[in-house]
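A single protein chain has been omitted; all remaining protein chains appear in their positions.
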Amino acid sequence: MYKIAKENLPALFQRIAEGQDLILPISNGGQVNYGVWTEDADVDIETLKSVKSPKDAFFPQSENLYTCVREGKKLQITPEELQQKDFVVFGMKACDIQGVEVLDKVFLSEPVDTFYAARRQHGTIVAMACHEPEETCFCKVFGIDAAEPKADVATWLIDGELCWKPLTEKGETLTKAVADLLSDDAAADAKVENEKSAIRAIIDKLPYSDLSLEGWNGDALTEKFNSPVWEELYKPCLACGTCTFVCPTCQCYDIKDYDTGHGVQRYRCWDSCMYSDFTMMAHGNNRNSQMQRFRQRFMHKLVYFPANNDGMYSCVGCGRCVEKCPSALNIVKVIKAFQNQGGENA
Amino acid sequence: MQELIARAKELLANGTVARVLGWKAGDLPYNPEPAYFEKEEDFKDFVYNGFCGANLSKYMIEATKLEGKTLVCLKPCDTYSFNQLIMEHRVDREKAYIIGVGCKGKLDIEKIKKQGIKGIQSISGAEITDDAETLTINTLYGDKTIPYADGMLERCHVCKGKEHKIYDEIIGESKDTKDADRFDEVSRIESMKPEEKFAFFQKELSKCIRCNACRNACPACSCRKCVFDSNKFDSSQKANVDSFEEKMFHIIRAFHVAGRCTDCGECSRVCPQGIPLHLFNRKFIKDIDEFYGEFQAGEDITVKGPLTSFTFEDVEPSVVAERG
Amino acid sequence: MQRIGVFVCHCGSNIAATVDVKKVAEMALMEPGVVHAEDYQYMCSEAGQARIQEAIKEKNLTGIVVCSCSPRMHENTFRKAVERAGLNPYMVEVANIREHCSWIHKDIEEATKKAVILMRAAVAKVNLNTPLKPGESRVTKRALVIGGGIAGIQTALDIADAGYKVDIVEKTPSIGGRMSQVDKTFPTLDCSACILTPKMVEANAHENITIYTYSEVENVSGFVGDFTVDIRKKARSVDMTKCTGCGVCQEKCPSKKTPSEFNRGLNNRSAIYTPFAQAIPNVPVIDREACIKFKTGKCGLCSKVCQAGAIDYDQKDEIITEKYGAIVVATGFDMIKLDKYDEYAYSQSKDVITSLELERIMNAAGPTKGHLERMSDGKPPKEMVFIQCVGSRCSDDRGKSYCSKICCMYTAKHAMLIRDKYPDVNVTVFYIDVRTPGKNFDEFYRRAVEDYGVNYIKGQVGKVIPQSNGKLLVRGVDLIDQKQIVKEADMVVLAAAIEPNPDVRKIATMLTASIDTNNFLTEAHAKLRPVESPTAGIFLSGVCQGPKDIPETVSQAGAAAVKAIGLLAKDKLMTNPCTAHSDELLCNGCSNCANVCPYGAISYEDKEVNDHGKREVRRIAQVNSALCQGCGACTVTCPSGAMDLQGFSNRQILAEVDAICR
Partner (left out) sequence: MSIEANEEFRPKIVAFCCNWCSYAGADLAGSSRLAYPADVKIIRVPCSCRVNPMFILRAFEKGADGVIMCGCHPGDCHYSTGNYYARRRMTLLFSMLDYIGVENGRTRVEWVSAAEGVKFSTTMNEFVEKIHSLGKNVRLGDLRCRN
C-alpha cells in the first residue's frame, strides 16, 4: 500500500497530467463535476457525489462523429478521430465504476462502439472509496462495495492521507509514473481496513440499504409492464431529463446534424427517454404518453437490462436521481411502490 | 396541515371537487412529491411542510382538463402563476378549487446540504405548524442545527408577500420572509465590466446539462411544444454542443417568458446544477419596471403584459448603449 | 428540393459596370437546388421575361431568383412573368444587386462578392418558398353607417348616390346629431338648421338609405366585405307606419317634467316626444322611464288622443340582422362632464353654462325662444364672460390633453352674435391661445375683436364665485398686462372640451377597431389613410376620429364614403396571401398574438385536434386572412413558433440569415 499526503496531491495531479489528460472532480460555480484538470482548477475530492456522473469521460454528452464540408457541389467528409491520447479519471466511486461496467455491456458488445472502445482503452481509472456515504446512497442493494472500489487503482482518503493501491496492470503503470511522489507504508493497510469497516458500518445504517429487488427480473416483464402502479407513479414527472443526464448508466443518444454554414457537423448527444421526441420516427412516437416514457426508464433499468445481461441491473444506486429530481421522484420510490403493492399486482 | 386535510376530505366527500392536488410524503425527510388524492385513505400520506416548494400551478394545465374540479394547494407566490395561466387560457378557473395554503418560506435541501450536512436521518422544524426558527437535523454523522432562514430557497429571501392573489379559501397563515432585494444581484452584474459579465455567465452556463428541468418546471413555459424541441425554427437542440447553445437557450427562454414570468423561482429551484437562472428573468423584470413602469405578472389579470402593449413615448433601444 | 433558376440582370451598365454578372451566374450554379443560371442585359424587358419563361419550361424550374434592381421596382413584373409560364407567382425572389450593391460600391471584386451573397440568400429563401394563392372573399353591396349626425348623413348620402344601399343607425329618436343643436355656424353665420334640415330630408327620402333611429348596434361579426350586424331597434311605443306626426300626443301628455336632452336640460319635455320640431323621422317615442302609463299602468292619454291609433304600449325591442360590406363609424362627440371643474361654479349657478347650452338659448326654437337671458332669473345679461379651454389642452387628468379645435371659433361666433344683437352687452373672452387655422377663420376672429369690440384677455380664470346679488365674480389673470382681473359677470360661458361619444368604446370593441387613449378611433395611417381604421372594411367619419368643425367633418365624411364605395364596387376581394397562419398542433391558445394584432384578424376556436394520435379539444388561434395584412407582429409574440407568416416564414428568414453569415 502506497500513500501520499493530501497537501501533495496538487503535485500528484500535475505529474499525472504530464503527457495525458487528467479528469477529476472540479468545483465550478458551487457545483462539483468531473472536468479536465488545469493548474487553476478548483479540485474537490471531498464532496461525495458529482452532479453529473463521470460517464462523460468515456461517453461524453456530445461528440462529433464526422465533419462534412461543402465546396460548390462537392462534399468532403472527414470522420472524427478516435481517442488516441491516454487519460486518467481520478476519484471515481464504486457506483460510478459499476456504471462503466454497464456501459461496457452496451457499447463493447457487438457491434462495438469504436468511439467508446477507444476511450476505454486509453483511460485509467483511479477510484476512491466513499468516505462518508449519504442517505441517498443504495449501492449495497446492487452488491457494490463502496468501501473497496474495483478499478485500476483504488484509493482511500484517511486523515489527510491518500492511501493508494494499484489493482491492475494499467494501475501499476500509473503508479510507476508517480512512484517518487508516493511512499510505501505497510502500516497503511491496517488504516485502510479500519476505514473499510467504518464505511460498511455506515452503509448498513443507510435508509435505503435494505431495499429489496425481489421480483425485479426479466421473468416479471409483462406483470410489471402492465401494472396500474405506473399510472400513479408518473404523475408528478415534469418530463425533464435530469434523472437521465445525472445517471451513470443511461446510455441513450441521438444523432443530429448541425449546419455550420459551410457544411454539416454530425454529432451524437445524450438523449433522454423522458423527452417527448425520444425515438421519434417518421410515423410518430412509440411511446406517446409520459406514463409510457416514465415506465420505459425504470423497466429498462430494472427489467429489460438484467434480462439481457445476466441479471445485471442498469442502476448502480448512486442516488443522484434521488437528489436531483425536481419532483422528488426516483427509482427507489418506484421499487418501493411495487413492494407496497404486494404480491397481487407486482 | 390537519385543518387542510380535513377541509380537503370534506370537499372531496361532498362532491365539490373530484381530486386534490397536494403533496405526498416522501421516503426521506425532505422529498415530498406533488400528488393527487382522490380517496379518503390516500390522505394518510398527505403532507404539507417546508419542503413542499413545488409550484403546483403548472400541474393545473393538465388537471383542469380532467372531469370535475381539482382542489389545488397554492402558496401565495404560486397564485401569481395561476393568474397568469388564466390570462393565457391555459387553465380553466371553473375547474379549479384553490386553497391558498400558508407559507413561511420553503426550504432548499441542496442549500442545507451545502452547509456540510449529510447522512440525514430526520429533520425537525420544517413542519408548517411549527414556529421554530431553527431546523434540527439528525444525521448519521451527528446532530446539526441551522437557522430556518439559512435553509430557505433563494426566492423566499425575496418573497413577494404573504397575500394570495387568487383563491377560494385560505387555510393557514403566511409570513413575508423577504430579507433581501431581488434586484441586488442583477444590479451587481450590471455594474460589472463586459468581460466580467461575460465570464460570470460563461461560468454559470457552462454547468448547464440541458436537462430542461427549468423549462419543464416553469409555469410560463407552458408551450405544448417548445421551439427548442420543434423544427419550426430549425432550432431544435438536445445538448449544448457549443457554449453558444447554452446562451441561446437561456436567453430565448427568458425572452419568451419576459412579461409573463412571475418570478416564482422554480427554474432556479429545480436546476440540478444550481445555475441562478432567475438572474435572467429578473433582468427582464428589472428592465421592464425601469423602462415601462412597475409590472408584476400574474398580479392583475385585466392588465396587458408589457410585451403585448406599448406607449408612444417608450425608450429607444439605444438606451442600452447610453446607459453604458 | 426546388429546381431553381437564377437570372442575373445587367441593367445595361447599371449593374454590370460594378458587378461581374457572369461570375454571379457561375457561382449560382454552385448553390444547392440551382439547375439553371444566366445573365442578360435587361431581365425586366419583354425579351428578358421571355428568357425566364423559356427556362421554366425547358428546365422544369420550380423556383426563380432574379438578381436585379429592388423588388419594390420589379418584383411584380417578374411574378406576372412566371405566372404566365405556369409557375406560382410567389415562387420568385429578387436579390437586390442594384440599389443595395452596384450603385453603392465601386470596387468590382467587392461588389461582386456581395452580389453573390445576396444571390445566395435569395436562393436559400426560394428553396423554402411555397406556392401561395390569394384568397377571395365576396363583398356585400351594402354599407352601415353608425351615427346619424352630419358626418353619418353625409357619408350615407354619398354612398347612396353612388348606387349602394346604406343603413344609418342612430341611437336617439332622430337623426341630426350635434349640428341640429347648433344655432348658427362659423364663419358664415348661416343658420345651422337651414343647411342641415334639407340633408336630413334628403337622406330620409333617398331610395338607397334606410334609417334606424332609436336603435343601437348590438353585435358585429364577420370581416371586410362580409360583416353581419345585429341592430337593436328599441321599442318606440309608437307605430311608425301609422303615426302622422301631428304632435297632439306630446301636447296632451301629462308627464312634462323630463329634462330635454336636445335643449341640454335647460327646459323639460313630455314623456312622449320628438326631440325637436324638424326631427326625422317625425315620429315621437315614449320615454318609458317617464311615462305614467308605463310607471303606474294608468293614463293612456296619448293613445286616446291619437287619431291614427299609432300608440302601441306593447311594442318590443326588435333585432334586425343585416349583412354589410363596409361599416362607417360616425359616432360623433359630446361635451365633457364638468364635475371636476368646481372652480367655475357650473353646478352651483344656473348662469354658468356651456357653449352648447348657449347655442340652445340663442336658438329661436330653444328654451328662451332665442332671447339671451339668464337661466336663473330670466333677466338679460349685461356682462358676459367666456372661458376657453375648459378641459382642453389640460395637463392633469381632469381634462383632455388635446385641443378641442372648434371652441375658439364658436366662441368668436357667440361673442359676435351677442354684440351684434345686444350691443349693450359687454363680452370678455379669457383664452390661452386663439387658434384660427381655416379658411376665413382668422378674418372672422379679427372681426369679432376689431369690429364688434369683443374684449379678449390672454389668461386663465382661476375661479368663478356666485355672489349673493346673483352676479358671478370672475377672478382671472391677464398674462399680457401681468395683472389680476376681477370681473362681475351676469353670465359665464364655458368652452368645455369635446370628447368622443362614450359609446364608442363599446362599438370599437365590437368592430375590433382600435381607439387611442382619448377614445378617438385610430386611423390606419395618420397621414396617408386618415379615414380608414386599421381594421379592414371599417371607415371613420367625423369627430369619432378627432376634433373637427363642420366643413372638415363633411369633407372627411365624403372621403370615408369614397373609401367605402371603393370597397363596395368590388365583387370580390383578393386577399394578400402573405398572411399569418397558426399551426394548430403548436398553438397554445394563449391570446398573446391577438393582443398585438392591429387588425383584429385573430380569433380563437375550440377545435378538436389530432396531435400524433392524441385527440383533444384545444383553443386554437385562427387567422382571418381577409383581415390579416401580414405585418408579422403575432409571429414574434408567439413563443412556440406556432404563428408563422407566409412569404416571410421563420425558416425562410433564418435561411437568409444563414446564407449571409456563412
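Just so it is clear, A, B and C label the chains in written order, and each chain counts residues from 1 on its own.
Keep in mind that, in the parts below, a contact is a pair of C-beta atoms (placed from the backbone, for glycine too) under 8 Å apart; a residue touches a chain by one contact, two chains touch by 3 or more.
Bear in mind that the values here come from a model prediction, so they are computed numbers and not experimental data.
Enquirer: The complex has one chain that is not drawn here; which of the drawn chains does it touch?
Expert: Hidden chain, whole complex, touched shown chains: A, B, C.
Enquirer: Can you tell me which of B:E127, B:E190 or B:E299 touches the chain that was removed from the display?
Expert: B:E190
Enquirer: Taking the entire complex into account, which one of C:C9, C:L61 or C:A111 touches the absent chain?
Expert: Of all options in C:C9, C:L61 or C:A111, contact with the hidden chain holds for C:A111.
Enquirer: Tell me which of C:T155, C:N426 or C:Q629 is the one touching the absent chain.
Expert: Considering the complete complex, C:Q629 is the one touching the chain left out.
Enquirer: Hey, which of B:A126, B:V227, B:C264 or B:A297 is the one touching the hidden chain?
Expert: Checking each option in B:A126, B:V227, B:C264 or B:A297, the one touching the absent chain turns out to be B:V227.
Enquirer: For a quick check of understanding: of C:H10, C:H36 or C:R98, which residue touches the chain that isn't displayed?
Expert: Final answer for the missing-chain contact: C:R98.
Enquirer: List the residues of chain B that touch the chain left out of this view.
Expert: 186, 189-190, 192, 194-202, 227, 233, 235, 241-245, 247-248, 251-252, 254-255, 258, 280, 283-284, 287-288, 291-292, 306-308, 310-312, 314-321
Enquirer: Mind listing the chain A residues that contact the chain we can't see here?
Expert: Contacting residues on chain A, toward the hidden partner: 258, 260-262, 265.
Enquirer: Since one chain has been left out of the picture, which residues of chain C touch it in the full complex?
Expert: 70-73, 96, 98-101, 103-107, 110-111, 113-114, 117-118, 121, 514, 522, 524-527, 534, 578, 596, 598, 629-633, 635-637, 645, 648, 650, 653-654, 656-658, 660-662
By definition in this document, only the chains that are shown with their structure count from here on.
Enquirer: Report the chain whose CA-based centre is farthest from the CA-based centre of chain C.
Expert: A
Enquirer: What is the distance in Å between the mean C-alpha positions of chain B and chain C?
Expert: For chain B versus chain C, the centre distance works out to 45 Å.
Enquirer: Could you give the separation in Å between the centres of chain A and chain B, each centre being the mean of its C-alpha atoms?
Expert: That gives a centre separation of 30 Å.
Enquirer: If you average the Cα atoms of chain A and of chain C to get two centres, how far apart are those centres in Å?
Expert: 68
Enquirer: Could you list the positions in chain A whose residues touch two or more of the other chains?
Expert: 259
Enquirer: Quick check on chain B: which residues sit in contact with 2+ other chains?
Expert: Within chain B, the residues that touch at least two other chains are 225, 234.
Enquirer: For a test of understanding, state which residues of chain B touch chain A in their complex under the given definition.
Expert: Residues in contact with chain A: 26-28, 31-36, 54, 58-59, 110, 114, 118-121, 139-141, 203-204, 206-207, 209-213, 215-217, 225, 229, 234, 238-241, 266, 269-270, 272-275.
Enquirer: Which residues of chain A touch chain C once you look at their complex with the stated criterion?
Expert: Listed in rising order, the residues are 72-73, 259, 261-262, 284-285, 288-289.
Enquirer: Provide the residue numbers of chain C that touch chain A in the complex, in ascending order.
Expert: 30, 32, 612-614, 658, 661-662
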